[in-house]
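Apart from one protein chain that is not included, each protein chain of the complex appears where it belongs.
Naming follows writing order (A and B), and every chain is counted from residue 1.
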Amino acid sequence: MIPELGYGATIVALVLALGGAGAAAAGGRVGRVALIEAAQRAAVGVFVLVSFCFALLTYAFLAFDFSVRYVANNTNLGTPFYYRITGVWGALEGSIILWSWMLALYTLVIVLRHRRNAREFYPWVLAVMLGVLAFFLVVMTFAAPPFERQTPPPADGRGLNPLLEDTGMITHPVALYLGFTGLTVPFAFALAALVAARVGDTWITLTRRWTIVAWYFLSLGLLIGGWWSYHVLGWGGYWAWDPVENAAFMPWLAATAFLHSVMIQERRRMLKLWNISLIIMAFTLTLFGTFLTRSGVIASVHAFTQGTIGILFLSFLALVLLVALGLVALRWDALRAQGELDSVVSRESVFLLNNVMLVAAAFTVFFGTVFPLLSEAVRGVKVSVGAPFFNQVNIPLFLSLIFLMGVGPLIAWRRASVESLRRNFLWPIACGVLAAAVGFVMGVRPALAVLTVATTAFVAATIVVDFTRATRARRRAGESLLPAMGGLLLRHNRRYGGFVVHLGVLVIAVGVTGSQAWSVQTETTLRRGEHAELAGYRVRFDGLSASEESNHAKVTGTFTVSNGRVLGVLRPAKKFYPQQQSPIAAVDYRLGLTEDVYLVLGDFARDGTEATIKLQVNRLVSWIWLGGVVITLGTLLAILPERKRPA
Amino acid sequence: MTRLWRWLIPLSAIPLLALLAYGFRTNPRDIPSPLVGRPAPAFALTTFAGAPLALETHRGRVVVVNFWASWCYPACYEEAPVLERGWRAYRDRGVVVIGVDIQDRREAAEKFIRDFGLTFPNAQDPTGKVSVDYGVYGVPETFFIDRRGRIRAKHVGAVTDEVFRANVERLLAEPEGPPGPA
Partner (left out) sequence: MCLLLGAALGGAALAQQPATPVNEQQVHEVAAQLRCVVCQNLSVADSPSEMAQQMRAIVRERLAAGERPEQVVQYFVDRYGEWILLSPRGRGFNLLVWLFPAVAVAVGLAIVAVVLRRWTRRRRAAPPAAAVDAGMSERIRRELDGGA
């Protein structure tokens, strides 16, 4: 019953989406309101149907309905309740449903919000959103149908991929997909602007919050992915420059560039062509990302599968690129603006440099990711492009970006006088130099780390300088301290929201630098009672124990950690799932503000007398997660509705 | 920009799309081996039965070295009967089949051998040194070594009767020249 019901709903949704896209486009072309309203109703209908499919699949999971092949492949009688819910999006077919549902949700919100305030764009935005949605529904119907019937229904399912049995599994794909699908909205508006030949800043003003929200969810998804990697995968790191990690990182880079450069168009009406190109780049990189994950063209930890789905995605990517770039070529004249600037030393220049660094980073990551393919095509030789390469080439770019992050907000638009430069940057530069000196004296050795310390101090100082000066001005006008600060944040929430986000980025930068430069690790075999020492910590092997969980067997090692006094007990484990070839490592670590003690259980003797462990002391990793919290706060501040003037 | 040049913009996407399409024809997990044509690395292991097993002792015969594991399903399960058949058919013609079990538990490996009734020599590689020496990156992988001790072919994935026969016949047909460099 469920397979047929779900399949039917999918087909109807697909037809509605295609019809709606066509109606919206026709309505926009011809100007017939009735067509547009029909498209609107189709959008609502698609949302209802896709929600129904999602709910149906979740129900099938919860009810152990193994007659649905997807359910049989991704769960079994032992799967705990909550993982049966999150398992819905644990594999290819479910991930497509999740993506489609989010697209449908965003389309619905567009219908509710923009059907009156964006008259010229609305039909075309609707057409693009429904068109993209239709594509994903095509994938859902033909290439990755979640409602295939399994005959005969097995007595028990295969079970969820054990790596996905983690809280990160609940949040990481959701956040990431909200980001990816969120980028469709500004893209749709950009295409609408091109079609309607209204390439001024209206489309940018309309999509400002959409862009910020999509950017935020992408950032959140990336950070949670890093946390999950650190917390679950057991290799002690949070980012491996895996092709699919890169596939999410590239749209983020393009989206960040877009986020900044639209401010120039908003204020100075320049860079129209560039902004449209950036959002096209961001969206197509999103499509490229899903193509990479699902096509098997490049080997990766995430790669779901190979086959027709890759061809579908590549075809759609081609269609989107050709149509979007074709529209750009069509409207070329309208996009070529007359920009003017008083001085090279101005915020516009800093924003341009920011864009150069971000886009160069995106291109670098892209080229590095596809280079193995290129090498094979040209030379017939397979090469690997991994973490050492990406780390090396990206560090200078990111360091420059951080520096620009400090300069940009404090430098004036159009022309910065020498006086204002001195007033704004003297202290921060002094702080930077001082921090570098202090760091060096305290023993910070890798030159790159010293440079990062200096740059971070510089940027932090610029934020403090700006905030202090503005607060002081308010206080001179009669306000007391806290209301002055609060009022400042609320009145200029865009600016200070941005500052807080920058602050979050700084915190993350410190965390990344610390963990890369100052973490230590060792690998050793211990007999029961023996201990290993690292960085002042002593880890004693106490013993092994075995247990049966609902769907796997587990061997847990007990280790006492002390650094003079006993700090606690760590219990890293190895989990043996019947359907997995090799055991899954369950890491245990002691979270700290400045350092984590991280323990992975390796081989062990069957009688429990010996165990091999990998022990790491990771420095400042927690700052990365803290930075994520700060970014969240900053984003919330930035998207607050504009405060009206008090009467 | 004149009216025509601007259409280069959409067209510029085509080389990239072509490259990505090329990706469908390749398998990222299929790595060509640099060892083909070079002397096969020597190894000295102990079979599950306790007998010594060294590559050197089989110089002069065609050697088929197969890396497997009991958890490698379904490929190793498909090729085990193929290898056993090949062994029985060719053992009197100067061909020896050697199985090397990697990253495996002894009991599971022994069960595998029993279940398939494998009679050719099988040994475990406990430290992984032999598999690294042969550039093994997954299971199953099969190396065809000629009478002079050089690796002539590497087959990744389950071996079929045709692949086995084709390689072995080819190497058997070659004249037995002076032994190659050690």
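The criterion applied here is as follows: contacts are C-beta pairs under 8 Å (C-beta built on N, C-alpha and C of every residue); 3 or more make two chains touch, one makes a residue touch a chain.
Quick caveat: nothing in here was measured; it's all calculated off a predicted structure.
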Which of A:Y59, A:F363 or A:F440 touches the missing chain? It is A:F363
Just one of A:L56, A:L183, A:L335 or A:L488 touches the chain that is missing; which is it?
-> A:L488
May I ask which residue of A:L176, A:L335 or A:A416 touches the chain that does not appear here?
-> A:A416
Could you tell me which of A:L160, A:L292 or A:L352 touches the chain that is not displayed?
-> A:L352
Which residue numbers on chain B touch the omitted chain?
-> 31-35, 103-107, 124, 126-129, 131-138
Residue list for chain A contacting the dropped chain reads 233-237, 240-243, 270, 299-301, 303, 338-344, 348-349, 352-353, 355-357, 359-360, 363-364, 367-368, 371, 374-375, 378-379, 381-389, 392-394, 397, 410, 412-417, 419-420, 423-424, 466, 469-470, 472-474, 476-477, 488, 491, 521-525, 544, 546, 548, 553-555, 576, 582-583, 585, 600, 602-608, 610, 612, 614, 645-646
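We adopt the following convention: only the chains that are shown with their structure count from here on.
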Complex contact set, residues of chain A against chain B | 291, 295-299, 310-311, 314, 317-318, 321-322, 325-326, 328-329, 332, 370, 372-374, 376-377, 382, 581-582
Residues of chain B defined as touching chain A within the complex | 1, 6-7, 9-10, 12-13, 17, 19-24, 26, 28-29, 31-32, 71-73, 103
